[in-house]
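Only one protein chain is missing from this complex, and each of the others stays in its spot.
Moving on, here comes chain A:
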Amino acid sequence: MAINPVKVPVREQEAKVRATNFEEVCYGYNAEEAMEEAKRCLNCKNPKCVQGCPVSISIPEFIQEVKAGNFEEAAKVIAKSSSLPAVCGRVCPQETQCEGVCVVGIKGDPVSIGKLERFVADWSRENNIDLTGNIEKNGIKVGIVGSGPAGLACAGDLAKLGYDVTVFEAFHESGGVLTYGIPEFRLPKEKVVNYEIDSIRKLGVKIENNVIVGRTITIDEMIEEEGFKAVFIGSGAGLPSFMGIPGENANGVLSANEFLTRVNLMKAYIDDYDTPIRVGKHVAVVGGGNVAMDAARTALRLGADTHIVYRRSEEELPARVEEVHHAKEEGIIFDLLTNPKEIHVDENGNVCGLTCVKMELGEPDDSGRRRPVEVPGSEFRIDVDMVIMSLGTKPNPLIASTTPGLDVDKRRCIVADEDGLTSLEGIYAGGDTVTGAATVISAMGAGRVAAAAMHKYLKEKYL
């Protein structure tokens, strides 16, 4: 039987409508669409897609269950490898991971693995499928620093292995970037994020919020005073960068982290929440990553006309193609090959303009991308009253600076080997705090790898 080269399209909210609300853009597949799409999987003997998945989900196996309509079985297959399938199905860059290596993709569209994973996860939530299973407790205490994707994945795996897991989270809500960073219209909080975190709690994982490791408690205290036998550090890379250009401290210049935290975590866009936000009428978002797209699309939804200002060309945009496409559909203006030079400030300290310079691409730099070079005399000013800096983030030095003997590299990332082991016995790390800002799924992968290594270590020492 011939395989349809075209994937089953996924239903989405219409661009004009969604640009004015925070509801999810993509509706996902229904059961019929999912079963139809699942037929396109060749069920390869040596599946490339599994190798492309950072947590190695048995992709053909779950897709065959979807094809047969056995959605609960499909959910069980996924649960063996992933604790956050509804999240990953939505935010993974599948085009460079599982779907990027799908054999069907050579001659047509790859199988929509992400959308199928999402369907299975949403279906099992809607049908209250319990994937907890029976867990035999071993009573050994393990501490996790940070409740982002790395920490949650590590916690979930260790809890399934019987450990007594406590996650320490600095914020009042759990989830890390899933909660404060990625907006509601890409990743619904109540329905998806909170539900998946609750599923991890059902495995017996305790989450202690409002605990800042390095301030409220140190890693040494966790080990020496609170009896944790091993610790996983998944504290991410949350420290924002600024450009260092004139006017950057003006009122109306925000890091994307601040903007998104106010909107997503603090719900500043809802009138009866107490956190204020000030959104301009003309907003420039500086940067070209997924966070820049999220910030721009959020500002647009709050009523601003919004520009993405990026110093390279469209080809080099680090954001996912799907997100760039969505942003354009919604009416975000892309000022490419453009770099800010100065932010203009009025007498009250507010942003009133942005001088940029045109760029052209020169020779490739260290990252392999062509280096942008200023075009002399090409300065021009755009009228904006708000500038959002989305230039990437670095790890927070707090944990490293309060944990003697914990090695960091020159970018302040924690040094860990391929198992996630740091320079200290029993202390593991993974996710953005080791790699610098990367993806949700690679953080989850690192959390799972560390969990396996911690189990091996603890088993030898204590079991």
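List of remarks:
Throughout what follows, a residue touches a chain if its C-beta (ideal position, glycine included) is under 8 Å from a C-beta of that chain, and two chains touch if they have at least 3 such contacts; residues count from 1.
Throughout what follows, contacts and distances are computed from a predicted model.
UniProt records the chain missing from this view under the protein name "Sulfide/dihydroorotate dehydrogenase-like FAD/NAD-binding protein", selected from "DsrC family protein", "Nitrogenase molybdenum-iron protein beta chain", "Na+/H+ antiporter subunit A" or "Sulfide/dihydroorotate dehydrogenase-like FAD/NAD-binding protein".
Of the listed residues A:3, A:44 or A:212, the one in contact with the hidden chain in the full complex is A:212. Only one residue in the set A:11, A:137 or A:281 touches the chain that does not appear here, and it is A:281. Interface note for the absent chain: among A:47, A:85 or A:238, the touching residue is A:238. By the touch rule set out above, chain A reaches the unshown chain at residues 20-23, 170-172, 184, 188, 190-191, 209-212, 215-217, 238-240, 242, 244, 248-249, 251, 254-255, 257-258, 261-262, 266-267, 269-281, 301-304, 348-349, 393, 396, 398.
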